[in-house]
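One protein chain is absent from this view; the other protein chains keep their places.
Moving on, here comes chain A:
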Amino acid sequence: MSQTSDAPKSFQEIILRLQTYWAAKGCAILQPYDMEVGAGTFHPATTLRSLGTQAWAAAYVQPSRRPTDGRYGENPNRLQHYYQYQVLIKPSPPDLQELYLGSLAAIGIDMGLHDIRFVEDDWESPTLGAWGLGWEVWCDGMEVSQFTYFQQVGGHDCHPVSGELTYGLERLAMYVLGVDHVMDMPFNDPSPRRGADGKEVSPIALSYGDVFKQTEEEYARWNFDTADTDVLLRQFNEAEAHCREILEAPQDDPKTGKRIIMVHPAYDQCIKASHMFNLLDARGVISVTERQAYIGRVRALAKLCADAFVQTEAGGWQPDSAA
């Protein structure tokens, strides 16, 4: 990347600029979901909110975990823990492509010098029973985002259709900042600032490696070699059973007398089962044939949650439509 005066100087600045940009475009800026997920799509603000008829516009950073991608922090761009930036707008606006391109300009990509391409890439999540059509977006041959029009989630047709944007933040930031190894990337701005007395003050410059090198090592070792597979397996089974139990509870809460369908608590268990599966997979204890079966079990939970969500008000259910 050629550096201009407008160029961002750190990883966090890129995130902040995206937040500011999408806030200005009318999105609610949400916070990350407080559970381990494999991708930003798992955040209920995407999975569940893409269902039903209610309009929605949200953007957020989501820490994502892919245990099998751990490389002890040594690979220049593979991490078991990384950040995704996620935007979901329902119904998808007609100018979503232009809005997206505006976000690239906002983080310092000069449209006059770069070659931006929308290359066919249909998205599918077998664990969520979801798929959509769209593209991966290329900037000078590098994939910088995934752009999807959701067609189905949890086995439900999406009506209206949500437009989803996913940015792989580390990769995008490395490109914008001109960094070759993720661990070398400045997390905050390393350039000196003026103190109150007018003198230059050197900041406490932190690189991505300062923040994450050690955790990548720790998790890589744990993910690959030491995670207790019996515990993981038990937790998978418990989460699966618990998810079903929660959804089987009667809709009417005896204490408040209100109709309360506990979709989000149930969905938390679905997320947990999915993460346990990813961990088991990284430990290499799931065979090829079993793999499909596990994915099918998580998908069944996602589908039950989707079925339940459309029965709630956030999912478009209305009291008078109950009959």
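Everything below uses one rule, namely that a residue touches a chain if its C-beta (ideal position, glycine included) is under 8 Å from a C-beta of that chain, and two chains touch if they have at least 3 such contacts; residues count from 1.
One rule holds for everything that comes next: contacts and distances are computed from a predicted model.
A.B. asks: UniProt names the one chain left off this complex as which of "Glycine--tRNA ligase beta subunit", "Copper(I)-binding protein", "Glutaconate CoA-transferase subunit A" or "ATP synthase F0 subunit C"?
C.D. replies: Looking only at the record, the undisplayed chain corresponds to "Glycine--tRNA ligase beta subunit".
A.B. asks: Which residue among A:W56, A:W135 or A:F236 touches the omitted chain?
C.D. replies: Among A:W56, A:W135 or A:F236, only A:W135 touches the chain that is not shown.
A.B. asks: If I consider the whole complex, including the chain that's not displayed, which of A:D115, A:E248 or A:D320 touches that chain?
C.D. replies: Hidden-chain contact among the options goes to A:D115.
A.B. asks: Of the listed residues A:Q97, A:T229 or A:Q311, which contacts the missing chain in the full complex?
C.D. replies: Of the listed residues, the one touching the omitted chain is A:Q97.
A.B. asks: Can you work out which residue in A:Y149, A:W222 or A:W317 touches the chain that's missing from view?
C.D. replies: Of the listed residues, the one touching the omitted chain is A:Y149.
A.B. asks: Residue by residue, what part of chain A touches the chain that was omitted?
C.D. replies: Where chain A meets the chain not shown: residues 1-2, 76-77, 91-94, 97, 111-120, 122, 132-135, 139-142, 149, 151, 158-161, 163, 175, 180, 287-289.
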